[in-house]
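Structure incoming, see below.
With one protein chain held back, the other chains of the complex are shown just where they sit.
Chain nomenclature is as follows: A and B, assigned in order of appearance, with residue numbering initiated at 1 for each chain independently.
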Amino acid sequence: MVDKSLELFDCGHRACGGCGPALLARLILKGTGENVIVVASTGCMEVFSTPYPETAWKVPWIHSLFENAAAVASGVEASLKHNNRTEKVVCICGDGATFDIGMLCISGAFERGHDITYICYDNEAYMNTGIQRSGATPYDASTTTSPAGRLSTGNSLPKKDLPPQILNAHGASYVATASVAYPMDVMKKVEKAVNTPGACYIQVHTPPCSTGWGGFDGSKTIEIAKQAIECGLWVNYEMENGELTAAKKVRRIPVETYLKAQKRFRHLFKPQAVTEEIAKIQAIADANAKKYGIDIERNE
Amino acid sequence: MALRIGCAAAPGRAQDNKTGSWRVFMPVVDMEKCILCGTCVLICPETAVSDKDGQILFDLDFCKGCGVCARECRAEAITMIQEEK
Partner (left out) sequence: MMQIMEGSHAVAEAAKLCRPEVVSAYPITPQTHIVERLAEMVADGELDAEYLCVESELSALSVCLGSSAAGSRVYSATSSQGGLMLMAEVVFNVAGMRQPIVMSIANRALGAPLSIWNDQQDSISLRDAGWFHLYGEDVQEMTDQHFIAYKAAEQHDVLLPGFVCFDGFILSHTYEPVDIPTQEEIDAFLPPYVPYNKLDAKAPISMGMYAPPPDYYMEFRHETDQALQRAGAAISAAGKEFGEMFGRDYSGHTESYRMDDADVAFVALGSLCGTVKDAIDEMRADGIKAGLVKIRTFRPFPATEIARALAGVPKVAVLEKNISLGSAMKGAVGPEVKDAVTGTGIDVYSYVLGLGGRDIRKKDIRAIAALAEKGVGNTFYGLRTEVL
């Protein structure tokens, strides 16, 4: 028998095989431990983990709406504080709930500085409703609402630079990015965040949504996630009290390697390579590398 | 079963849903190659792998056969094989 006594996220949930967010849910709870209350937004994870009455959550969990998790968490935290309770409060919300519709409540919660940890599982589009673009969708990704076409190369806007530009600017105690490609790092950062007083934010790349990104099977979840980091389009970093304190260094690979594996970028390569667009995406990776200093120099 | 007020439920019922029935390929481990690094245990989105007493165990009631464990196994000890059902 497989020993599940230490697991706080139960099997039997209805995520797709190889689902990054499902893995993340497990990892988050390993980071928080059992003395936690989870607040979820509406989204894929909420739906696949809690079809009544089969909840996969072995910790207290609440879902209200798509856009209000940060406010619900504020309320939970206020109640706990008033009663001297010790549970940690953790929001787990998708990128649509975070980057777009939930921004108002997030701004308020971070301004007020509640002792909560807000974790965004970022699979870069509205996956639950059929892969529509969100503010987290990267440049040129083809989604059902930013389709590539004769006059379009996909999503025309760059991914919103949320963690430093918005959360850090709100005075968050701790802001970090992570990726399911590095499970120990996720757990470590979650543990750090829940033990840091004040409002903390972690954005976890949960690629790939094999359904939403397409072009590969579920077994490549972690492989593709690693490529995102290796090419510089995703950077794992930490910011503490406003300062960048760590960023994962890599020997960078060209962005093509990462893009080519995914159906959402296929239009950049077929029927022929759109070199101008690929160069723009490479420039995004180059800018990331410079900003966060992630390139391993030859002599390192 | 009486409904729980407010669409609430206690844990324990998720395992009613035996997701192993979704599987097409099943993981098989070669313990000669396995280095017991624990990667497959850590990265399974289904909590369907464990290492106990030097053995790797797959919970086939829940393993969806995604193959992440096989792909990430640095010892290449796990293979996915078509399952006879």
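In the analysis below, a residue touches a chain if its C-beta (ideal position, glycine included) is under 8 Å from a C-beta of that chain, and two chains touch if they have at least 3 such contacts.
Predicted model, so just to flag it, every value in this text is computed and none were measured.
Participant: In the full assembly, spell out which visible chains the left-out chain is touching.
Facilitator: Even though it is not drawn, that chain still touches A, B.
Participant: Please pick, from A:Ser64, A:Thr145, A:Thr196 or A:Thr211, the residue that touches the omitted chain in the full complex.
Facilitator: Of these options, the touching residue for the absent chain is A:Ser64.
Participant: Identify the residue among A:Ala78, A:Leu244 or A:Val274 that touches the chain left out of the display.
Facilitator: Counting the whole complex, the residue in contact with the absent chain is A:Ala78.
Participant: What does the interface between subunit B and the hidden chain look like in terms of residue numbers?
Facilitator: Subunit B touches the chain not shown through residues 3-11.
Participant: With the missing chain put back, which residues of subunit A would touch it? List them for me.
Facilitator: 34-37, 39, 46-47, 50-53, 55, 57-65, 67-68, 70-83, 85, 87, 104-105, 107-109, 111-112
As a convention for this text, only the chains that are shown with their structure count from here on.
Participant: Report, in whole Å, the distance between the mean C-alpha point of subunit A and the mean C-alpha point of subunit B.
Facilitator: Distance between chain centres: 23 Å.
Participant: Where on subunit A is subunit B touching in the complex?
Facilitator: Subunit A reaches subunit B through residues 1-4, 7, 9-20, 22-23, 26, 49-50, 52-58, 180, 183-184, 217-223.
Participant: Spell out the part of subunit B that touches subunit A in their complex, as residue ranges.
Facilitator: Within the complex, subunit B touches subunit A at residues 1, 4, 7, 9-19, 22-23, 42-50, 52, 57-59, 61-62, 64-68, 70-72, 80.
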